[in-house]
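Note that one protein chain of the assembly has been removed; the remaining protein chains are unaltered in position.
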Amino acid sequence: MTGVRAPLRIGMIGHAFMGAAHSYGWRNAARVFDLPFEPELRVLAGTDLGRATDAARRLGWAEAADDWRDLVERSDVDVIDICTPGDLHRPIALAALRAGKHVLCEKPLANTAAEADEMVAAAAEAEARGIQAMCGFTYRRQPAVALAHRLIAEGRIGDIRHIRVRYLQDWLSDPEAPYTWRLDAARSGSGSLGDLGAHAVDLAQWLTGERITGVTARTRRFVPRRPLLDGGTGEVTVDDAAHAIVEFRSGLLGTFEVTRYALGRKNAFAVEVNGSTGSLAWDFERNNELLHYRGDEGALSGFTTVLATHEEHPYVAAWWPEGHTLGYDAGFVNQAADFVRAIADGRRPEPSFADAAQVQRVLDAVETSEETRGWEAVLTEKERMR
Amino acid sequence: MTGVRAPLRIGMIGHAFMGAAHSYGWRNAARVFDLPFEPELRVLAGTDLGRATDAARRLGWAEAADDWRDLVERSDVDVIDICTPGDLHRPIALAALRAGKHVLCEKPLANTAAEADEMVAAAAEAEARGIQAMCGFTYRRQPAVALAHRLIAEGRIGDIRHIRVRYLQDWLSDPEAPYTWRLDAARSGSGSLGDLGAHAVDLAQWLTGERITGVTARTRRFVPRRPLLDGGTGEVTVDDAAHAIVEFRSGLLGTFEVTRYALGRKNAFAVEVNGSTGSLAWDFERNNELLHYRGDEGALSGFTTVLATHEEHPYVAAWWPEGHTLGYDAGFVNQAADFVRAIADGRRPEPSFADAAQVQRVLDAVETSEETRGWEAVLTEKERMR
Amino acid sequence: MTGVRAPLRIGMIGHAFMGAAHSYGWRNAARVFDLPFEPELRVLAGTDLGRATDAARRLGWAEAADDWRDLVERSDVDVIDICTPGDLHRPIALAALRAGKHVLCEKPLANTAAEADEMVAAAAEAEARGIQAMCGFTYRRQPAVALAHRLIAEGRIGDIRHIRVRYLQDWLSDPEAPYTWRLDAARSGSGSLGDLGAHAVDLAQWLTGERITGVTARTRRFVPRRPLLDGGTGEVTVDDAAHAIVEFRSGLLGTFEVTRYALGRKNAFAVEVNGSTGSLAWDFERNNELLHYRGDEGALSGFTTVLATHEEHPYVAAWWPEGHTLGYDAGFVNQAADFVRAIADGRRPEPSFADAAQVQRVLDAVETSEETRGWEAVLTEKERMR
Partner (left out) sequence: MTGVRAPLRIGMIGHAFMGAAHSYGWRNAARVFDLPFEPELRVLAGTDLGRATDAARRLGWAEAADDWRDLVERSDVDVIDICTPGDLHRPIALAALRAGKHVLCEKPLANTAAEADEMVAAAAEAEARGIQAMCGFTYRRQPAVALAHRLIAEGRIGDIRHIRVRYLQDWLSDPEAPYTWRLDAARSGSGSLGDLGAHAVDLAQWLTGERITGVTARTRRFVPRRPLLDGGTGEVTVDDAAHAIVEFRSGLLGTFEVTRYALGRKNAFAVEVNGSTGSLAWDFERNNELLHYRGDEGALSGFTTVLATHEEHPYVAAWWPEGHTLGYDAGFVNQAADFVRAIADGRRPEPSFADAAQVQRVLDAVETSEETRGWEAVLTEKERMR
């Protein structure tokens, strides 16, 4: 009976961590949600056909390929899902959009703001032809985070006065941890900034509904060289940690900190927002919990720990009964479902390439501020066009 | 490329909450783990063909059926997965085992100890023919719980002195919550006892590695009648809550409490074990965290919050990098994988029907103790056979 | 300027842990609260004059003594505060009340229910002469606990359905921990029961506003002999742990567990109450926090962590601004203030000797149930008098 709904044929490029997570999303989306299309895991591409073939079998794709250029042209593929290192995002996305494929591109959108701008232009041109493009900031799809967004949008915490975001990991804390493409600026664009900071900036802008307009920042590189897997050492050319004070359009200030050296913090992506009538706080390491302070209630005041598993919470009605928690992977299932629906409805999915390019501009300003030690403005696309 | 591994064809009966959860497990098991067989969601049976057909499409089954009697005889089915109300567990399991199908039966194994004993006998007989049977106590497959089991088995907390288990929910707290089959003893056997208490007893016996040999208990029914969905009211014939003090083989005492009336506790299945050299504590509402006290370490003593997402933790290496949490559903994926491997290896899966029958005997003793207000011994199968 | 208020002259017997804590209370009560009398730390008695003299200097008492019989007769003493082992509670309290002294007696009130009954009679007789008697269940005076009591009394959580109490410590977990008077039934009456269970029972009865009417229980002794400080070993004649299911007047059931062998739990006195419209939870190890669930609030439901430092919370207005936590010792300051005010107002302080004797009867029933393995009724004083 599978297949009663029209298929939406996916071609995915990349089969490492993100490839596995996106596969999980495509595989389960139509089983959890009632979707207008049935995602079909059509073809998985990698750089090596043997490894891609193994990955396709393991992750459940019908076919494997080794040249993304062929893939984006195939007539039996409707969606291109980009899970490669950052340096390939731009060329693949441009080719896919040109070929009339909907595009889901993993974050960060690009390695530089300039690349991102090209992609935004291509997405705009494609949108006019009914082709959709989305960037994979998947943490937006954690129910507790989506609930925070809804509560803020409904005005439940009033005017925002503070936002503090930290995204702490520790996997590079050991100086002997090996060199990978993520430490090579040519492949990854940046280090903690693009990997963690991109999520931090996206979530901050999405939750507040405001753009960041200026930044002062400092970054750090703790370990300059690391062992290569095949001997010798490689030079780390990316940041290990970044700290920023940011200003949003309304004037509100926020604080950011991202690092891969916070021992004991495994994936501690934490956000706290203080408004004029309430506050919200969330930490991914307890991803099902949203802390909510409703303002002064006298002797009953305090933060409420909302277990974000209630049927009224975003995404949850499609999952399990209350109290049955979701994991990291649920974000990818929710993301796939959202993208499928946007395609079916012919409306722009969020976060758009334009949203993601704005994130890239903030990250660029952080790097500039590290050089100048001064305050750097972040222009929006429109402002830059003037 | 899917299908390179030989298929293991599943026939499942029941498509409510547990049916959806088991489907999730079968669908993802071979995508997360490298399994010797590829589970195939062959046919889904319900009592109504139309609803079963809808469910099959939604949950990803190739075919639907409406008579479990046919299903257990089909030659294109290797495994029967029982997700029905408790009153059907015995007849389906007996028929399926007789027909040479491996059986996964959702908990509680049966509505009475007598039924359970029949099933144990059938499973033993089938095992001699190479057919496996397992009961679905899925919480054993949460990584934090499996880690607790491993640490205890390794002697990390010494001799166990205390175990306290509570499984608290609140979905019946509202007296206007509607009547369902779960409140009808004829269908469900018991209330909080079979639903929550079965999990509590199974986990306690598994973690400690000991059988419960005696119990004193009290149960409660708070709301005697509830509204039927089609008007009128139905009589609640099951327990709403149960409290017990239990003794294990070695003499250690434990405390149990299960209820569906603990407002605010959504799925608070919590276990704490104190040993002679350390302690462990876990609460499903923070399912990725295991608290571990390593004994007296002077000024550094305290409970360590282990985020059970480390590659050395049970099941985790197959999932995501450290810090990326798992949800309730992961337990079903892990369970399906364990069952597939046991079938492939020709070894008895755990928890066996015998394990589950012992749980049932403890639940029966709780009910007897409520009547007698006295201490009730719980005999093992062997002891009863003498 | 100290001394403008009339003095209330205290004579205290015992200068170990409780003596120090009570001294702390007397010393600070009139500095934190605006009291009608000024407590004066007049004389401190012990069994050895030298050690009592040292303690008096250290704890701030004007004078030391070594015979409590003289002390209770002194004309310059208004209040006798009993901080001795349990076997002396009865003789001292009877003598002091007879001599017209107000009495604060540390818990447990007595070593047996029979002793407690004598003390209740003496207190009733004294009360007719304007003399007050109170038992020192100091946890009632932690602001978070007093707030819980107020919320329940105001009906904020509706009719109570569950109460679960555990009081866990671990200081006897090491089998080499030395023998003390607390392990000798002749001195202390019982072990974990009188030490921890008394607090558990008192709080449960006070919070619910109901008497316990029946109990089934099991106790344990894990280590039968322990090293004496001066060589050899002493026989442990008290319980190490106790577990009980209790029934209250209204029929509600509760669960209790107390132990000195829960490794890692240092003073984990935890209570959770579930009502028909809300829940409350508290754990002394985070003594300033009261968790409050207000019932179903849809997407906003959850436990609120009330930091019990708000000026509207019990006792707090006299202390520090919001957010400035209190410790264990604050309970003794609050207790001393409450007792001074009750004396000034000529009203019976709470918990009264009668309240404390009822606690003792519950503890006695626990011990009986351990012997009978059956359900034991707990009669109130009135019921027993019939």
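Some notes on this structure:
By written order: A, B and C. Residues from 1 in each chain.
The criterion applied here is as follows: a residue touches a chain if its C-beta (ideal position, glycine included) is under 8 Å from a C-beta of that chain, and two chains touch if they have at least 3 such contacts.
These numbers were taken from a predicted model, which means no experiment stands behind them.
Touch with the chain that is not drawn comes from one residue among A:47, A:255 or A:368, which is A:255. Checked against the full complex, the one of A:164, A:211 or A:249 touching the unshown chain is A:164. Mapped onto subunit C, the interface with the missing chain covers residues 1-2, 4, 17, 20-21, 23-24, 27-28, 30-31, 34, 53, 56-64, 169, 171, 265-268, 284-288, 307, 309, 319-330.
If you put the missing chain back, the residues of subunit B touching it would be 147, 292, 294, 298-307, 310, 312-313. Although one chain is hidden here, its contacts on subunit A can still be listed: residues 157, 161-162, 164, 166, 168, 170, 173-174, 216-218, 220, 222, 241, 243-245, 247, 253, 255, 257, 259, 261-265, 272, 274-279, 293, 295-296, 301-303, 373-375.
Definition applied: only the chains that are shown with their structure count from here on.
Two copies of one chain, subunit B and subunit C, touch each other, and the residues they use overlap strongly: the shared fraction of interface numbers exceeds half.
Ranked by how far their CA centres sit from the centre of subunit C, the chains are topped by A. Subunit A and subunit B have CA centres that are 36 Å apart. Subunit A and subunit C have Cα centroids separated by 55 Å.
Centres computed as Cα averages put subunit B at a distance of 42 Å from subunit C. Multi-chain contact residues of subunit A (touching two or more other chains): 307.
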